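Input: one structure, supplied below.
In this view, the complex is presented without one of its protein chains, the others remaining in place.
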Amino acid sequence: MFRNCAIIGCGQTKHTSRRRDVSVAELAQQAVQAALDDAGITMKDVGCVVSGNMQGFGGVAQPEQWLGDWIGCPGKPAIRIATGGTTGGSVGQGACYTVASGMYDVSIGVAWEKHSDSKEAGATTGLMHVGMGNLFHALTYGLSLRNLIATSAVGAAAGVAVYQAMFYMHRSGCKQEHLDMVAAKARRNAAKNQYAHLQWPNCRPEDIAKTETIAWPFRYGHVCPASDGASCIVVAEEKTAKRLCKQPAWFLGLASYSDEENQLQSENFGGVGVIDPSEQMGCRVSAKKAYAMAGITDPQKEIDLAEIYQPFPSQELIFSERLGLFDDGTAWRHMEKGETDINGRLPISVSGGVNATNAIGSSALQRILEAALQIQGKAGEHQVPKKVRKAVAHGWGGVTNYITCTVLGDSPR
Amino acid sequence: MEKKSGVIVVNGLPIVQAQFNWSVGFQMQNFLKALANKKFLASKCPECAYVYAPPRNTCSKCYKKMEEKDLVELSGKGMLAGWTTAYVELDGKGNFVDLKKPKLIAAVKLEGANSTLFMPLEDIDSKKLKVGMAVAIEWSPETKGGWKDIKYLRAV
Partner (left out) sequence: MAYLKDERPETMMVEGDWQVGAYRWKAPRLLEEFSAGLKEKKIIGSMCMGCGKVITQPRHLCGRCHRRMDERCVLSDWGTITCFVISPKVEKGKYKLFGMDPVDTGTLKLGEILIPVFVRFDGADSNINCLLLNAKPEEVSIGMRVKVVWAKEPKGQMADLEGVEPIREK
């Protein structure tokens, strides 16, 4: 049985490419303290700590064992969740489960990433340790090095996202200019978010179009950064939430559907049974389940705001369709008309999203956190002018096959 | 077509490394820099008085924040809380290496600290080891502000 619970406090650190002023433990702790202060509680009031990150990127295996002291674990159950790019989303849902199940009245969900602790550029370290087994296996069977470099380094310089974008553009008529528009919107919005990483006030699509092409259609200006940062939410059951918080952000629907591997090669270099990585069946199913749990029958009308996990601008368009917010193949037209701007009909990723701030472990939790801030009216300069009654927060990751979908609202179920 | 069963072993190449440089934060930086002056710093919680060696910025007993002003200097002497003897080592590439001379590893409660630390133990008769015996830090002749400034623990 799911008992009502809500987010009553949110905390984030400032995200930059190098938070070398703190160790990773101190970074996560800053987010936790900010969330506790926002909720008006202390560590003594917390019953359970749910944490997560992608450990390969920061080079600390099992970091929750080290950080435990800094994020309040002593005396409480400490649960670590790691689901690739959706780690943050699963952490948020995990914190919700611990309260909704009736086991604890107050839980915190904290997620973080410290890419600057790795010497390799961007997120290379994490990808290195993930792919090694498969790589050596294929090399043992005489995979041509030329083919390997061409397809993995050149062809997928931005990961499978570049192929995913090509499928979408071919099917829907979306052009490269539309990707420029989405990337510019993300950086413009991020300039209004004090915690975001890539902040470019008044960024225009022409500014993005001037950047170099990595692999068509992606430019350097389209790609997400590798950020250092942490975020934390405080989840409380109904009575506590109503007592402590003027406007809690209530959990209305949660779902997570993991599809089979969607990305290039599966384990042991086998093929994957998905031809089109922009199909994202997992997202369609998660969205339907989450909306059903939330009692939403027409997402296009009932959802006021969406925080979509979009490290690449094409993904904002693809996933907004898969989440049922726009008809298939039309997202780019709606975006072009300004419907997804801060003051638009259906604002999307007004925090700048993952395209402007990407501390991988924490990114999906930030989507839930930002949706909660909008419902609470606490987003500051990037608060949308319309009243947000229902919002959807999305997470995506794994081998392009994990999805988390969380629906939040301004009143309990 | 013959379907094959069983597994093969795929060996990774030892030449591939992921390299890291972890930021230490201010409290740890204060600690490492003080080692250059042969000083071993710890942090004392202003709320519950628990002393952590080396220092940190958050007390995990009462969650109070700690800063530079909460640093205290320890004498470098302590008490042997326990020990073990190691006969093999790992080479960092997945191989065991037999040690020509076994290594002693001590758990030490430094004077003034509540927490315990692990350090190499040398310059000591292994037959005379006893829990509670007095030990002290032996510093390197040249100290530069890093962990290598502490050579080992020795008997007092």
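In order of appearance the chains are A and B, and numbering begins at 1 in each one.
Here is the rule we use: a contact is a pair of C-beta atoms (placed from the backbone, for glycine too) under 8 Å apart; a residue touches a chain by one contact, two chains touch by 3 or more.
Note that this is a predicted model, so its numbers are computed, not measured.
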| item | value |
| --- | --- |
| Option touching the unshown chain, where A:L67, A:V91, A:V272 or A:V392 are the choices | A:V272 |
| Residue, one of A:E261, A:E307 or A:E321, that touches the chain absent here | A:E261 |
| Contact with the hidden chain (one of A:W70, A:Y163 or A:F251) | A:Y163 |
| Positions on chain B where the hidden chain makes contact | 1-26, 28-29, 32-33, 92-94 |
| Residues from chain A at the interface with the omitted partner, ascending | 14, 16, 18-23, 59, 128-129, 132-133, 136-138, 140-151, 153-156, 162-163, 166-167, 170, 187, 191, 198-203, 207, 212-216, 259-261, 264-266, 268-276 |
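In this text, only the chains that are shown with their structure count from here on.
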| item | value |
| --- | --- |
| Rounded Å distance, chain A centre to chain B centre (Cα mean) | 37 |
| Partner chain A, residues of chain B touching it in the complex | 8, 10-13, 16, 18-26, 28, 56-58, 60-61, 63, 65 |
| Chain A - residues contacting chain B, complex | 19-26, 29, 33, 42-43, 56, 58-60, 68-70, 72, 74, 114, 116-120, 125, 128-129, 132-133, 136-137, 140 |
